[in-house]
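Got a structure for you, questions after.
One protein chain omitted, others in place.
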Amino acid sequence: MLRPPKRANSRFTMNITHILFWFLSVLALFSALMVITSRNPIYSVLWLIVTFFSISGHYILLNAQFLAIVNIIVYAGAIMVLFLFVIMLMNLSKTAEPKKNRWLKLAGGLAGGCLLLVLVAALRNTEIKGQLAQVNEGDIGLIKNLGKELFSTYVVPFEISSILFLSAMVGAVVIGKKE
Amino acid sequence: MPINYYIFLSLALFCIGIVGVLTRRNAIIIFMCVELMLNAVNLLLVAFSKMHHLAKITADATAVTAGTDGQLFVFFIMVVAAAEVSVGLAIIVMMYRNIHSVDVNFLNRLKH
Amino acid sequence: MLLGIFWVIVEKFLLVGLIISLSMVVAMYATYAERKVAAFLQDRIGPNRAGIFGLLQPLADGGKLFFKEEIIPLTSSKFLFILGPCLSMITALLTSAVIPWSTPLHLFGQDVPLQVADINIGILYIFGVVSLGVYGIMIGGWASNNKFSLLAAVRGASQMVSYELPMGLALLGLLLFSGDLRMSVIVQNQVEHGWHIIYQPLGFLIFFVCALAECNRTPFDMAEAENELNFGYHQEYSSMKLGFYLFAEYINMFISGIVMSCLFFGGYDIPFVHEATWGLPQNVMAIVGFCVLMGKAFFFVFVFMWIRWTIPRFRYDQLMNLGWKKLVPLALINMVVTAAVILWLKK
Partner (left out) sequence: MAIMQLTNRAKPVDRKPMTWLESIYLWNIAKGMLITIKHFFKKKATIQYPEQTRTFSQVFRGLQVLNRDEEGRENCTACGLCAVACPAEAITMEAAERQPGEEHLYREEKYAAKYEINMLRCIFCGYCEEACPKDAIYLSQTFAPANYGRQGFIYKKEDLLIPDPVKDPEGYKKALGEKRVKK
């Protein structure tokens, strides 16, 4: 379903950007599949990190450099380390997930597949389908522009998110504390 | 790059996340699949922002900041995701301490 | 046009190759220097048998590591066991990509910048790579299937994650000065306005402490506390995989020395002189600048070793207290004060 449509844009040529796009897309999909099929949670985490890296690669292709690096720092560098940490501490990999109902698995896969099918069918002919996303150029993704916008228009949400962070921190400490 | 590709890629990633949530019973992996879904949305937001930017700037060369908000949303999503993970993992650790398992099927009883 | 791109690619590949081999050689001799410095601080002479002054000692050590028997524990997960040291090495080498090594060279009628990539997000890139450095330790420690390794890995990871925070905060004051994240701009800014250490002594101090912690050097070597965790996260490793871990540590040390001199000590700038007026050819200036940068980096490497052979290891709770209760507030104060002063001066 990801094949380019036959009546593709005349500007479509196979250059380095396109090769990279396809490579990153295939990598992202493959590693996402591995996340949900790996039996060992540690491998799931590692595959998820690969997924995040390929998504970061997509950001770089879209010249959203700031988001690309923040994605790596926040997701790969902090969040996934937390996951790895918890899994290692609990030593979950030893007690593999018990065999479960195969029908349930099938039903889950089927439901997800149906959702994908419906969404793709619905979005196949949207009005924006011919539009292009700017690749490799445009500097709205650079830190200067983002910063200006963030600290002028979005300064209130920014502060609120910092409060959210603080409360999440306090919450995590309170929950995790042994009583 | 046609926006269609990005839409379909993000959809595929999102649905993989959903399948993961539906089929796995390990709470941590379910949590990770939620992160995957968030990331699919992020990717689409960035692609849309670039699309929006291109459309605006070809129409009006002075609109240099058009589309910035899309990327800022992604930034906020990441912030929320980080906060969510810290609390969520604390809950999972707590749950593991109480029932010595992270299988969500054991959580269908209220009392332990 | 196409030829131009081709030459740029060739040039970058050459530069990357040079930098990697440079880091390797420096890391090799850093092991030698470590032993020598340790010996001198303890009134000994240190290795002096292989070659004159023992200069061939690193080769002997490397040869020994190469020919040792390779042991992969039976119960480990083999792929991850091999992945761990590789990741460590890769993340150690990746950081050097954004460092401006010197002023541009003038070769074959064009300027060749001595920097692999002058990206818009230079410092953030360094932070990104540094934050990935945890994985080498965690994966290696977990894959060994040994409880000491695991404990060390968990301790090391929590240490590195905690110290990333004050490290980033300490840099904010500096970034307020330079107004840009690009490494080349930061260095250029110091050439023009004086080194950042003058304006940011506290920031540098915090950054330095955090750099020690990120490199897993004593007094923060939680990950390889020899006397409490046997040998730390690389306990099960032998042969070249162990060598990779040890090597990565020294490369990290060298690179963090370079980063610190670029951020706070003017990079390739020579202090107290205005070298642009010397009228030296551009290429000579580039080489002089490079040597100056290396000199600064080596000084930091020496200080790292000096500290290692002076100070005992922190206890784990002391380490966490220092990180979260001392360094983070100090870095925050530093940032706020810097911002206030800049605002006041601008007004």
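Chains here go by letter, A, B and C, matching the order in which they are written, and residues are numbered from 1 within each.
Here is the rule we go by: contacts are C-beta pairs under 8 Å (C-beta built on N, C-alpha and C of every residue); 3 or more make two chains touch, one makes a residue touch a chain.
Just so we're clear, the structure is a prediction, and the values are computed from it rather than from any experiment.
A.B. asks: Omitted chain: which shown chains does it touch?
C.D. replies: Per the contact definition above, the missing chain touches C.
A.B. asks: Which is it among C:I45, C:I71 or C:A340 that touches the chain not included here?
C.D. replies: C:I45
A.B. asks: Decide which residue listed in C:F177, C:F231, C:W306 or C:W324 touches the omitted chain of the complex.
C.D. replies: Considering the complete complex, C:W306 is the one touching the chain left out.
A.B. asks: Over the whole complex, note the residues of chain C touching the chain we left out.
C.D. replies: Counting over the whole complex, chain C touches the hidden chain at residues 37, 40-45, 205, 306-307, 309-311, 321-322, 326, 330.
Heads up, the rule we're going with is that only the chains that are shown with their structure count from here on.
A.B. asks: Indicate the whole-number Å distance between the mean C-alpha point of chain A and the mean C-alpha point of chain B.
C.D. replies: 6
A.B. asks: Using Cα averages as centroids, what's the distance between chain B and chain C in whole Å?
C.D. replies: Once rounded, the distance between the two centres reads 33 Å.
A.B. asks: Which chain A residues sit where two or more other chains touch them?
C.D. replies: Counting only residues that touch two or more other chains, chain A contributes 66, 70, 78, 89.
A.B. asks: Within their complex, state which residues of chain A touch chain C.
C.D. replies: Within the complex, chain A contacts chain C at residues 40, 42, 46, 49, 65-66, 69-70, 72-73, 76-78, 81, 84-85, 88-89, 142-143.
A.B. asks: Enumerate the contact residues on chain B facing chain A in the complex.
C.D. replies: Counting only chain B, the residues touching chain A are 1-9, 11-13, 15-20, 22-26, 28-29, 31-33, 35-36, 39, 42-43, 46-51, 53-55, 57, 64-69, 71-72, 74-76, 78-87, 89-94, 96-97, 101-103.
A.B. asks: In the complex, go through chain A and note every residue touching chain B.
C.D. replies: Listed in rising order, the residues of chain A that touch chain B are 1-2, 4-5, 8-9, 12, 17-18, 21, 25, 28-29, 32-33, 35-36, 41, 44-45, 48, 51-52, 55, 58-59, 61-64, 66-67, 70-71, 74-75, 78-79, 82-83, 86-87, 89-90, 92, 95, 97-98, 100, 104-105, 107-109, 111-113, 115-116, 119-120, 123, 126, 128-135, 138-141, 145-146, 148-150, 153-154, 157, 161, 164-165, 167-169, 171-173, 175-176, 178.
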